[in-house]
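Take a look at the structure set out below.
All protein chains of the complex are present and in place, except for one that has been dropped.
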Amino acid sequence: MNKIETKNLNLYYGTFHALKGITMSVKANTVTALIGPSGCGKSTYLRLFNRMNDLIPGVKIEGDVLLDEKDIYNNKGMRIDELRKKVGMVFQKPNPFPKSIFENVAYGLRVNGMNHASFVEERVETSLKQAALWDEVKDKLKKSAFALSGGQQQRLCIARALAIEPSVLLMDEPASALDPISTAKIEDLIYELKNKYTIIIVTHNMQQAGRVSDKTAFFYLGDLIEYNDTNIIFTNPTDPNTQSYVTGRFG
Amino acid sequence: MISSGISSLAVLLIVIFLFREGFSLFSTSPLENKNIIVVNKTNPVSKLNAGQIKAIFDQEITNWKDLGGNNDSIILFTINDISNYFSDEEVGAEFEFLPDKLNALVDSNPTMLAVYQDKYLAKKFSGKIVNVAKNNIPDFIMGKQWFPTAEPAVQLGVAPLILGTLLVSFFAILFALPVGLATAIYMAEVADERLRKILKPVIELLAGIPSVVYGFFGLIVIVPMIHDVFNLPVGETALAGSIVLGIMALPTIITVSEDAIRNTPRSMKEASLALGANKWQTIYRVVIPYSMSGISAAAILGIGRALGETMAVLMVTGNAAVMPKSLLQPVRTIPATIAAELGEAPAGGVHYQALFALGCILFLITMAINIWVQAISTRRKMNK
Partner (left out) sequence: MSKNLKEKIAFWIFRILSLGVLLILFWILEFIFVRGWHMLSWDFLTKMPEDGMTKGGIYPAIIGTLYLVAGSMIVAFPLGVMAGIYIHEYTLDSFFKRFIKLMTNNLAGIPSIVFGLFGMALFVNTMKFGDSIIAGSLTLGLLALPVVIRVTEEALIAIDDSFRHGSYALGATKLQTVRKVILPMAMPNIITGLILSIGRVSGETAPILFTVAAYFLPKLPTSLFDQVMALPYHLYVISTSGTKVAESRDMAYGTALVLVLFVLILNLLANALRKYLGNKVKMN
């Protein structure tokens, strides 16, 4: 059974054809890396699964996007906030809210009507532990999230996404704004999280894609050029474009 | 180099000229026209202040014991009463005998309080000149009576004017802040591009309409409306001022807070939406907290505009210098007082100085507000 699937998916920004007939499926509890040069459509593709593209005026989407084999766009029973509870997202730059560490993690629970105090506390603690941040912040939960370092902020954002117990985690270049040590921590974390979540990660960093992902998809000018096991993509790609990209000859 | 300092120079000049005139008030006596107050030398009362003098003249105080003296009723004498005591011959054609006659009069009346100009003081004066307290800052700020042309002692209590200003401005903001904030949020986060394109120039235009036109509009439209709705004797009330000022403060509040709201990073809003929050939850849980300092700056700037506004308030509030008790009474604000009275106050006189002192108060308040707003916005920049 496929966790996530798109069938012949086209996306337009006004007249610009940003995604061209993408058909692709992702199994549960795997890490899938989306790679490709800037503007190839990989971030746009990522943002399909929690419907973040809806926020941009003039976007038109054709084709099917399935989550747990249910269409998430043309489906009256699927409310957008319900979808976003199932599909968490971590952004390129750490973007904590101007609130305390605790309230940042509790945010998703509160906006979805889960306000019971002991439940929230327990969930915040679990999420922070999952994000490997608990030991560093357990004594300063009431402090502003801005007081944390960049790497800690990003792990806080991951904890925030985990708190509402999604089954899918979308990561849009989650380590691109971080130093190498923080990046390594995030990568370890991704490896851990794979046991519970299905992860899709956009990255510009080939080594990172190689280290963390099971499968890799190469996008180029809105087309899905090649999608296969990560070791095949990096060692024996079929398409010459993929070959030159993963070996660093363009992009 | 010099040109860059021009605004500092201007502020400096304003401070110098405003405060020089304003502060000279506190070295002058409230007695107008070089009057002096004279009593019998046996009278124990040797000091009076402006409020007491007015009370005596208004016959609210008629006994010396209320002034710390003996239990005798006060016989009040001013130069206009001269014919009750002396004939024209006795005074002399050129008033040459007047000083001695006045001296004798006070001498023979131990309970008399006489007010006359110092040029009529006798050479062999045998009475006592009462020491009149100079205008001073506490009485000026706390005094509840504003009669800057009262005879013989002016009453310069600005408490009613300060309270009037605060009352009108406070209710103006109370009305303008929610409306302005709602409009700012609507423009920044909810409205589509088309509607925003209509609203933006509308707000610019609202900011551009001269205050005297707002005043005129208030006078012809709002004032009669208040008169009819509340069934009042006059429509010129604090409420009318608040409504007009509220409308005038709207553009400031809307533009400043819209800018602040717009400055919320997109990624922060997306993070909230990605967690399943809807737009409204994102606005009140993330956007508003994030832009709080900008929004408070907007509110404070709006108050600053309202406090300093002159013409519109002058035209619609009825300008009664009494302690404000309700929104449905006429009040008078500091700027309106200056505008209404400066034309009639002779340059250099007590009244003129008092109006400059009012200007100083206004200047200090707005300066404090500006520095406050600056502090808020620097803090905001440092947080980013």
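Chains: A and B, in written order; residue numbering restarts at 1 for each.
By our rule, a contact is a pair of C-beta atoms (placed from the backbone, for glycine too) under 8 Å apart; a residue touches a chain by one contact, two chains touch by 3 or more.
None of these values were measured; they are calculated from a predicted model.
The chain not shown here is touched by just one of B:V45, B:L167 or B:I185, and that residue is B:I185. Touching the chain that is not shown, out of A:G77, A:G113 or A:P180: A:G113 (per the contact rule at the top).
From the options B:A55, B:I75, B:M323 or B:A339, the residue with contact to the unseen chain in the full assembly is B:A339. Within the entire complex, the positions of subunit B that touch the omitted partner chain are 1, 3-8, 10-11, 13-14, 17-18, 20-21, 178-180, 182-183, 185-187, 190-191, 198-199, 201-206, 208-217, 219-221, 247, 250, 254, 278-281, 283-284, 301, 304, 307-311, 315, 335, 338-339, 342-343, 347, 355-356, 359, 362-363, 366-367, 369-371, 373-374.
Note that in this section only the chains that are shown with their structure count from here on.
Put simply, subunit A touches subunit B in their complex at residues 50, 52, 55, 57, 81-82, 84-85, 88-89, 91-93, 95, 97-99, 107-108, 110-112, 146, 157, 160-161, 164. Those residues of subunit B whose C-beta lies close enough to touch subunit A in the complex are 193, 265, 267-268, 270-278, 281, 285-286, 289-290, 383.
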